[in-house]
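Omission of a single protein chain aside, the complex is shown with its protein chains in their original locations.
Chain naming follows the written order as A and B, and within any one chain the residues start at number 1.
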Amino acid sequence: MANTTTIEASGPKPRPLFAPGRMFVYAVLILTSIYYLLPLYVMLITSVKDLDDIRFGNIFVPTSDPSFQPWIKAWAEACTGLNCNGLAPGFFNSVKITIPSVIVSIAVASVAGYSIANWPFRFAEVFFTVLLVGSFVPYQVMLYPLVIITSWMGIYSTLWAVIFIHTVFGLPILTLLFRNYFSSLPPELFKAARVDGAGYWRIFFQIMMPMSVPIFTVAVILQVTGIWNDFLFGVIYAGLTNYPMTVQLNNIVNSLQGVKEYNVDMAATILTGLVPLTIYFVSGKYFVRGIAAGAVKG
Amino acid sequence: MDRPNPLFRNLNSKIAALPMMLIVLFVFVGGTVWTVASSFTNIKTLPIFTPQEFYDNWVGFAQYTRLWRTPRWITAITNLAIYGTLYTSFAFIIGFALAVFMDQKIRLEGVFRTIYLYPFALSFIVTGHVWAWIMNPAFGLEASVRQMGWASFSFDWLTNREMSIYSVVIAGLWQGTGFVMALMLAGLRGIDDEIWKAARVDGIPKWRTYIQVVLPMMRPVLITTFVIVASGAVRTYDLVVALTQGGPGHSSQLPTLYVYETMFVGALSQGTAASSVMLLATAVILIPWIWVEFVRKKQA
Partner (left out) sequence: MAEQKTSVSVQGLALSYGAVKVLHELDLDIPEGEFLVLLGPSGCGKSTLLNCIAGLLEPSAGKIFIKGKNVTWEEPKDRGIGMVFQSYALYPQMTVEKNLSFGLRVSGMARDEIDKRVKRASEILQLEPFLARKPTALSGGQRQRVAIGRALVRDVDVFLFDEPLSNLDAKLRAELRVEIKRLHQRLGNTMIYVTHDQIEALTLADRIAVMKGGIIQQLDDPHTIYNKPRNRYVAGFIGSPSMNFLRAKLEGTAAAPSLAVAGGKVSLKDYGKMSGFTPGSEVEFGVRPEHIRINAGSEPGSSDSFDAVVDLVEPMGSDSLVWINLGGQMLSARVESSARFHPGDKVTLRFRVGLSSLFDGQSGDRL
């Protein structure tokens, strides 16, 4: 054994603190993180600069004299094409849209998923499959028919139309979520309840729901994020007085009136993203579970 | 409580599922059928419903021929092909690469994942405006980098007709790769540990194990992710509205914008024709998924 070292191998292999392989991995991850964090950084520093600083300064260099004036302006005074009330009306509209939409869409989908999983009737699976396929159909295909339908229902251009739309388009993925979840619960629980004489609704409220807190959480997070961030449906179906925050933001930033105030624009952009971001940071693993659920088919 | 009529059996379930069934029938099925049917007519502003009306206004494939003769549509479709291909491929490559790096038992995995995934929580409008600002011709990236010393640095993608669609790609990737990474990582974690041990005993280097052993094992995850990402690319709308508004001119036009611009302003059947083409594109994307779900599952 030609062993030129005096140390005989024993125990764990000594590893240099900065092994080239590990360093490379961390380097790649950190560099990529910069690509992801850069826009956030730029947004933040721009939103507290004054306009001269923006025009003559550097987009990457923070200001030495930050001010929250642009934020206040963004919230209360910024001008869209129609009025100068800032983002605030949009915020409240978004709240008015999101809360009922989340409730209705989850109510309809959870019950539908429950029916398909536990009380299947003839054609239940057919409806489910069509629903899934339908989730891939581009929204554009159903835009006009939905205008027609909501007009018939008398709700076009009102809050109810948007709530209806979000229920419709949330249905495929939410029903999938709930159906898979209910199917994964131990069947003995359900059978025991039926033997005890409990019916559809009683089992749903007294047995299924208490056991389904995680999946309802995931559904809520998915819906709140998706609905709050929506633009297309808000613009088409909500009506002029009910524009959500995203539409309001777009109108403010793209308005052709007056001088472009980049700091206000960035402040407005951050404000619009604040609600979903907060949910994201707070909910952590539920958010990831929601994403994974979106991808797990059957 | 058993009634003789099978329609009343399991009544509660059917009633509860009624909203879902109505939506499936009238919105998803009915809406699609209506849109496709309307694309064969020449209606302009008012929708039609009765078979008689359809018969009267039938023009066959005229709308489609007109569509393919419209330069703006050609631009839109070309852009979709460019955007779709670039976005999907890079999202996969970057997403998978990131997932592999994250799979190396690194510290602070949670921190990195939070960083890669937070853009996914944002609205496309937010993403679009932020990147519009970064790529701002006067005060954004180009000006700042030049200010920092590289006098010849140029980044005019936003105002350059040739490059505007690529700016959408950059913004889109920023938003979407975290999602692909999260899915790929979940897939990687599902690989049996003993496969890794066997490869190690066999002397297979790590990178080769990822590519020749692990990746083929992840086929279902890959296909599902592909379908979701690609069909999402077809639907891109908010991002373009915020980032380029379809411009400069119509150089970053996409089919979704084209539909919006025709459907509600007097060219209804054109809009439905455009939508139908989008539907076709999505159907093509769905084919690998359908093949896996139904054909291969029957074999297994």
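In this section, a contact is a pair of C-beta atoms (placed from the backbone, for glycine too) under 8 Å apart; a residue touches a chain by one contact, two chains touch by 3 or more.
These numbers were taken from a predicted model, which means no experiment stands behind them.
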Answer key for B:97, B:217 or B:283 versus the chain not shown reads B:217
Mind listing the chain B residues that contact the chain we can't see here?
192, 194-195, 197-205, 208, 212-213, 216-217, 300
Residues on chain A that touch the omitted chain in the whole complex?
1, 3, 8-13
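Heads up, the rule we're going with is that only the chains that are shown with their structure count from here on.
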Can you give the whole-Å distance between the Cα centres of chain A and chain B?
16
The chain A residues in contact with chain B across the complex are 22, 25-26, 28-29, 32-33, 35-40, 42-43, 46, 54-55, 58-61, 108-109, 111-112, 114-116, 119-121, 124, 127, 130-131, 133-134, 136-146, 148-149, 167-168, 171, 175, 199-201, 225, 228-232, 246, 249-250, 253-254, 262, 265-266, 269, 272-273, 276-277, 279-281, 284, 287-288, 291-292, 294-298
In the complex, chain B touches chain A at residues 9-10, 12-14, 16-17, 19-21, 23-24, 26-32, 34-36, 38, 47, 94, 97-98, 101-102, 104, 106, 110, 112-127, 129-134, 136, 139-141, 143-144, 147-148, 174, 178-179, 182-183, 186, 221, 224-225, 227-228, 231, 234-235, 237-238, 241-242, 245, 255-256, 259-260, 263, 268, 271-272, 274-276, 278-279, 282, 285-286, 289, 293
